[in-house]
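There's a structure below that I have some questions on.
Note that this complex is displayed minus one protein chain, with the remaining chains in position.
Every chain is named by a letter (A, B and C) in the order it is written, and numbering of its residues begins at 1.
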Amino acid sequence: MTTTIRKLTMARAISEAIAQEMARDPNVLVWGEDVGVYGGIFGATQGLYQKFGQDRVIDTPISESAFIGAAIGASAEGLRPIVELMFVDFFGVAMDQIYNHLAKNHYMSGGSVTLPVVLMTAIGGGYSDAAQHSQTLYSLFAHVPGLKIVVPSNAYDAKGLMTTAIRDNNPVMYFFHKGLLGLGWMPSDDWAEVHVPEEAYTIPFGQAANIGEGTDISIITIGAMVPKASKVREQLRQEGISVEVLDLRTLVPLDKQAIIQTAKKTHRVLIVDEDYRSFGMSGEVAAILAEDALDYLECPVRRLAIPDVPIPYSRPLEQFTIPSTTRIADTVRAMMD
Amino acid sequence: MTTTIRKLTMARAISEAIAQEMARDPNVLVWGEDVGVYGGIFGATQGLYQKFGQDRVIDTPISESAFIGAAIGASAEGLRPIVELMFVDFFGVAMDQIYNHLAKNHYMSGGSVTLPVVLMTAIGGGYSDAAQHSQTLYSLFAHVPGLKIVVPSNAYDAKGLMTTAIRDNNPVMYFFHKGLLGLGWMPSDDWAEVHVPEEAYTIPFGQAANIGEGTDISIITIGAMVPKASKVREQLRQEGISVEVLDLRTLVPLDKQAIIQTAKKTHRVLIVDEDYRSFGMSGEVAAILAEDALDYLECPVRRLAIPDVPIPYSRPLEQFTIPSTTRIADTVRAMMD
Amino acid sequence: MDAPVEMYRMMCLIRQYENRMAEVYAEGKSPLFSIAAGPVPGEMHLAAGQEPVAVGVIHHLREEDVVTAPHRPHHFAIAKHVDLRRMTAEIFGRTDGLSHGKGGHMHLFDPRVHFSCSGIVGASFPPAVGAALAFRHRGQDHVAVAFAGEGAANQGTFHESLNLAATWKAPVIFVIEDNHYAISVAKDTSTAIAKNSDRAGAYGIPGVFIRGNDVLAISEAASEAIARARAGKGPSLLEIETTRFFGHFQGDAEAYLHPGEKDTWRALDPIPRFRDSLFAQRLLTADQDVAIQQEVAELVEDAIAFARESPEPQPADALTDVFA
Partner (left out) sequence: MDAPVEMYRMMCLIRQYENRMAEVYAEGKSPLFSIAAGPVPGEMHLAAGQEPVAVGVIHHLREEDVVTAPHRPHHFAIAKHVDLRRMTAEIFGRTDGLSHGKGGHMHLFDPRVHFSCSGIVGASFPPAVGAALAFRHRGQDHVAVAFAGEGAANQGTFHESLNLAATWKAPVIFVIEDNHYAISVAKDTSTAIAKNSDRAGAYGIPGVFIRGNDVLAISEAASEAIARARAGKGPSLLEIETTRFFGHFQGDAEAYLHPGEKDTWRALDPIPRFRDSLFAQRLLTADQDVAIQQEVAELVEDAIAFARESPEPQPADALTDVFA
């Protein structure tokens, strides 16, 4: 048996998953702004228009409420739409359709209506796109019940989680970080470009990935902060600090057990997040620890996240707001004192 | 000196504060759906149309993006609009104007643009208005930077906080709970109807109110859960449990010191919230404890909140989802064991 | 039954339902009106007076055709043959309700007849476009009909959805029921033009305004728009003038109405007018009418009795159905 490594960028991993599911199920359609000939501004739909044509890969007007809301009616009638919201930052023009309807109709119908929709969207900063194009915001969607929340950190997970998302009978929000996609024209973390099997596979929701075992301290994180935490782990190993890195992978469902277990193992937890610090993901993870692992904590929980400011444009300002490997490493060291 | 008690419902306290500020400053205008002749669906603008006329109290079309967005342009040009979003549940049709513009323009302009806008909105359930008309959702707005978040629990605070909100040079979101307003046609907590001085007064943002001292355990809460917590406090006193109740009053700014202090004092904290449990207010407060009061906690932090389901319509179902005095009391007792 | 008589019967059924629902809703709410009290708590938006809109349009629909409706949904639901017993049980919040009590009056879902509604103004438009896309994708000639009040025509979703449907040539019929008010706000203080149907021009689609709350005129215009959609010629916009006999919601004091305004509407009650014309054309006899009234009254009482007998859900059932 030979094992060949087939490295794929995350953008290609995503579009491959979609293509495979479209080939498998004629009810899978894709729509959104510039998803056709352009292939998606971030390449998540590259090649699909050429392969499946304009009846299944549809460019929309700039009318997010209408075309996201259309996914509700379409999925209720048997389609399985994959809809792209170009940047998550634009959610506010369509949030009512997303959270009052897409998220709630299954519940409000007592389970009689199912809406198998994937709403995929780009997140993240780091390239000076300023306050309206650089956010992550997944915590908002995790707060309102009814949406599954997926945030892959690498190409392998991206493909498997997208396949799971498309086959799931619930609305799934799928967040891809621009800085992991491997786009060429956008700084991208090499760490995310990994071996991706050609055949379709699924990764279950609600299972965190232990990215690297450790015994001294745990970093709990997600998305683009996973590669950063992993690099810090390597670096600190040389300093004799053993860091465990937990990639949550999905926020809804959330792998509470993995969070509690790593805390029980290392007794120190740092949460790293690219969303705003307050009232979000980092708070929720810390709360779970305060509820279910309090007696195992040897030092206060710490959080690194965007410090409750809109994302600034200027490079030094923006870099200051996003948790860096340096700041993560410094915080870990301080926690080990 | 004689002290006369002047009890006012919260709805009257709010409209009185607005009327006084409108009389004081001709730039204060009110607009929204049914705020005119009708006086606001929840009475927050009662009497204003009659007093100030249709040029200053303006009924709008059902176009929340346009009329909330209009407050941005109007306030940049010197008005001080008070805008009503009838139910917070409708935010999704206007969220882009609220959080990408109203909240961020001051920052994105480097401080050169100020937007003194009060966006007031009704929250809360308990009367079978189902999944699209019963939420609190303030955590969402507290998560995105740039909005001050005010949630009064009684008529006295409601008036003082509204006056502060109108005079503040920032966008302020003011959430009034339907079950505290004293509306007659809606079940309302008597606790909220208190003495309200006639003359204008302000209550500073960012100062929690200690509703009742205690030594055994702290309940940290806000809005309509404050009266419930207070009742539990009275009840448990008779059982020999001394409960401290902290009313946060504003989520942004958040009185972190008060949170930490009460934990240091009682060593036990229960957080009670009518927002969804996960990724919200209750998580943030627990996280602050895990960061800054860990060593003072004698038992795990507990949270009572809406259990991550859309608010159901049917009475027994809805009552099950909203923290009740019984459940609060039981939880406190369990934590004292 | 002849089509006009069938329409008449359906209007009577709706009227009977709404009148009885007004009574049932009032139970437990006097002397002091309390929205949370009685067997049917929460908001209650009744559609008596607006029957012609629902019946005139939906009369032409098949079971597979989709209807999306707004916060005032009963007339649409009944005309679309939503299960009356389960719908009523839902409004009572009981286990045999369409949603086992999770939805309620503003959230009626009956996928069997492709009916849904929403409490958010303007939310009925986008899903209809999506359903229509699904039909077209499968080569079916089903249509989707989105209903909304005239107040909803000022929401962004109206514009986006009409443009999207027109661009996609999707088989959707958008129907605005103009009952003159959005809660307390009169149409002419919120809408820049007199007839929303004129907005069809902004999307290059046909727009028809139908005056007089007349079910036959409505039926005719709807029939044309639906045929057009089935034939693949794209969407249409209808605006239908109608009248609201009750308040915006039950408990509305309606202080915003001009004196006598309500009387004018009630004087134009579409049901007796239609009945008289059926009598005049000898399509209906007085005996038949009595039989119809009796039949619909029985249906309504049966549904209410069914609802009353259905058990309340178990509290912890609140936790199920978040995800499939």
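Going forward, contacts are C-beta pairs under 8 Å (C-beta built on N, C-alpha and C of every residue); 3 or more make two chains touch, one makes a residue touch a chain.
Remember, predicted model here, so these are calculated numbers, not experimental data.
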item: Shown chains that the omitted chain touches within the full complex; value: A, B, C
item: Omitted-chain contact residue, chosen from A:H133, A:H177 or A:K228; value: A:H133
item: Chain B, residues in touch with the chain not shown (by the definition above); value: 29, 55, 60-61, 63-79, 81, 93, 96-97, 100-101, 105-114, 145-146, 148, 169-170
item: Interface residues of chain A (partner: the chain not displayed); value: 33-34, 36-38, 41, 59-63, 65, 89-90, 93, 126-133, 184-187, 307-310, 312-321
item: Residue ranges of chain C at the interface with the undisplayed chain; value: 154-160, 162-164, 166-167, 189-193, 198-199, 201-205
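Throughout what follows, only the chains that are shown with their structure count from here on.
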item: Most central chain, judged by mean C-alpha position against the global CA mean; value: B
item: Distance between chain centroids, defined by C-alpha means - chain A, chain C (Å); value: 40
item: Centre-to-centre distance between chain C and chain B (centres being mean Cα positions), rounded to whole Å; value: 35
item: Multi-partner residues of chain B (at least 2 other chains); value: 65, 89-90, 93, 130-132, 308-310, 312
item: Residues of chain C touching at least two other chains; value: 97, 99-103, 107, 118, 120, 156-157, 322
